[in-house]
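Note that this complex is displayed minus one protein chain, with the remaining chains in position.
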Amino acid sequence: MPSAFISRKNVFGLRSMGQSKTKPSFFNEMIDGGTVRAPYRGLEGWSRDMPLDLRTLKQSEAEKLFRRIGITFAVYGEGGDPDRLIPFDMFPRVFSGAEWRKLDMGVKQRARALNAFLADVYGRGEMIRSGRIPARLVYQNEAFERAVVGIRPPRGVFSHIVGVDLVRTGPDEFFVLEDNCRTPSGVSYMLENREIMMRMFPQLFRENRIAPVEGYPAALRRTLDSVAPRKCEGAPCSVILTPGHFNSAYYEHSFLADMMGIELVEAADLFVEGDFCWMRTTEGPRRVDVIYRRIDDAYLDPLCFRPDSMLGVPGLMNVYRSGGVALASAPGAGVADDKAIYTFVPEMIRFYLGEEPILNNVPTWQCAKSDDCAYVLDNLSELVVKEVHGSGGYGMLVGPRSTKDQIALFADKIRENPGNYIAQPTLALSTCPTFVEEGIAPRHVDLRPYCLVGESIELVPGGLTRVALTEGSLVVNSSQGGGVKDTWVLAE
Amino acid sequence: MLSRTASNLFWIGRNIERAETVARLLEVGSRNALIPNIGGGYRNEWDAVLQATGKVEDFNAKYDEAVQRNIESFLFFDQDNPSSVTSCVEAARESGRIVRTALTGQVWDALNSGYQEINELRRTERSKLSISDLVDWTTRHASLVRGAIEDTQLRNDGYDFLYLGFALERGDATARMLDVKYYVLLPEVGYVGSGIDNYQWTTILRALSSNRSFNWAYGGGVSPAKIADFLILNRKSPRSLITAAEDAMHHLDRLARAYGRTTEAQTRIRGIVGELCETTVDDIFDEGLHEFLTRVINEVALLSGIIHEVYLSGETR
Partner (left out) sequence: MRLRVDHETTYRFDPPMRGVVQSHRLTPSVFEGQQVIDWQIDVGDAVRGAGFRDGAGDWVETISVLGPVENLTVRVTGEVETVDLGGMLKGHRERIRPAAYLRPTPATKADRTLQDLAHDTKAATGGNDPLALAHALSHAVGAAITYTPGQTEHDTTAAEALALGHGVCADHAHTLIAVALCLDIPARYVTGYLFASEEDGGHEASHAWAELYLPDLGWVGFDISNGICPDARYIRIGSGADAREASPIRGVTQGMGAEHLSARVSVNQVAQ
């Protein structure tokens, strides 16, 4: 069925690296056709006139600030410095107000559809009954939790913080790479990157009208409080549940708790008694109404999930299921952000919202389908292949950047377990100017905005821009040598 | 406040104080070691330092001889020894990281930069570091943390738990430090009151940064009775047992008021303070200095256990 693939590839006017044999061209977000694009004009002089020594000074100042506030990032299984900093690039990434308006609408639309989907698959299953998505993909999905079936969480929200990973390939071409419905991380970088930029370059913020992101913690707090269970009496008590200070994202957990003014708890701080969940305080038990949990489903409750786990709060799921506490996000929310489900998000938007998708998916081949699989195996050198359940840039193959041996090895893995893989064209990710040793050079970037879903749906104007610091690299994950940038949305 | 948060704050206090104590013990050892070994019979001074830390077995399991270099490694650098300065500074910083939200930026800064600095020290060639460098660094770090707490922390229950940690550890440390002296001297009763004896007593005062204040308080002339009085019963001495006990009582009373609830911890500390108030130096020497100090050390451990039970364990209803 190769013809179908070709048309699919072109349907969005996608610039795919694999399509031409000549050197691929990338959309440069600052300079298009030799001129500086409007959103970046405020940065032109700043970057041109910055002497190298000032730049070095500022860069080390930024690093000191990051280290002082302790915003470090631990990489699993790599040894070395346990408190590694994610490299921060001072060159901001900028969106015009108009560009952002579209992203804002598109991301919110997606967050609504994903929540409608979750309410449906844990409810009546209408989309499955209608034949728009195969039952097998949903019910046999590892992220599907039988224990959640029939639960109607407050305000019908299952995923309260939706992180949508976006890439850009042209002036008006944005694509959703993946959704994160469980507990997307990185929002502390969005806030701290801004804080540090404002400290180091206050004049930039005077000269440009940059929409603030500092409202995020308050919005998150509002969102959490708004989903308190009906049984909650008085002002809701919301907490963040962290796996603990050894977790790589611990800084973020603690930062958010601090900014929101709520307790940061570990599982051992919580216990279940009667109809409710309580935390252990110096004055005795205090009832907890909403838990923003930053731990995986499997470790929430050993009575419901992994019995071998010493982690978790025994009995928590029963309290949740009987409406004594709210969990953000709901266990089982991961079924919506699974890479195999991803393909169906545009259909969800049409089915539940009766709207056309504002943001497009990247065309995706499911290796579980034999036709798709054959195509993928034939074209590995041009595709990006990912594990269906993988994350963090692990277990993936970037065809154009791999050797023949690597490709052959990966092909074997796909043949062994095709259902575990999906493939996408190697996108021509846009670039943003980035400070490098030789000066300023384009580097590939992506974007993760954080959408909050509670009583209302909110998106702060900004997000986390990740940048692949290695020349030519398309992998922006921090675990693979990516860095971060401050992301500006200009006020209109 | 979360019990775990309170517990971490309490242990920040204890660990910072303990780091300082251990560093001061190192100083006692190094000064005592300067005295010629004329007595022949008495114990190795470094041995006595080890005794005071209660870690003789751990030391013997890892090191051959109780010589300065090994003791310095064990008490300052050794991460396997939970009471080494390095371990304490790291543990305090780790506790700080866990309860980051309960600390001000300055307090966290102090804890965190101390941790960065001690890692620098650990990378420095040992021959370039004298014991007094290590001791100075540690006392400076402790002062910085304490100062940041005093200057910036909210006066809430968290503040009380921090200070409870300091007070309990200090009481325990002073008792142990005095006990070092006991170990150095008692086996050879004949040396009591001799020149070496006075020199060693003075060393203890010096190690507690109390040498000059002692002279101000007692007008010179070192005697065991004066020193015992100064380090146990004198409210003017910042490191006396009674000062530590009254500090602890103050913060426990604040907690009882804030929570509207009195616990066994308050009852217990009242007992300790009451007894110290009524004790004289003669009573102490009648009981036996070592016996008295052992009892105090046990009392402190008991109180610490009660505080854990009623506030820090989270089992309270």
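Lettered A and B in written order, each chain numbered from 1.
Convention: a contact is a pair of C-beta atoms (placed from the backbone, for glycine too) under 8 Å apart; a residue touches a chain by one contact, two chains touch by 3 or more.
Since this is a predicted model, take the numbers as computed values, not measurements.
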item: Option from A:S25, A:T56, A:Q140 or A:S456 whose C-beta touches the chain left out; value: A:Q140
item: Selected from A:I86, A:C181, A:M260 or A:C304 as touching the chain missing from the view; value: A:C304
item: Candidate in contact with the missing chain, chosen from A:F271, A:Y292, A:Y421 or A:F435; value: A:F271
item: Among A:N28, A:N247 or A:N318, the residue in touch with the chain that has been omitted; value: A:N318
item: Touching residue (missing chain; options A:P87, A:G125 or A:P212); value: A:G125
item: Absent chain, residues of subunit A that touch it; value: 123, 125, 128, 135-136, 139-140, 142, 144, 146-151, 271-276, 302-304, 307, 314-315, 318-319, 321-324
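To be clear about the criterion, only the chains that are shown with their structure count from here on.
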item: Rounded Å distance between subunit A and subunit B, as computed from the means of their C-alpha atoms; value: 48
item: Residues of subunit B touching subunit A in the complex; value: 1-6, 94, 97-98, 100-101, 105, 108-109, 112-113, 116, 157, 161, 255, 259, 261, 311-317
item: Touching residues (chain side subunit A, partner subunit B) in the complex; value: 67-70, 245, 250, 254-255, 257-258, 263-266, 268-269, 279-285
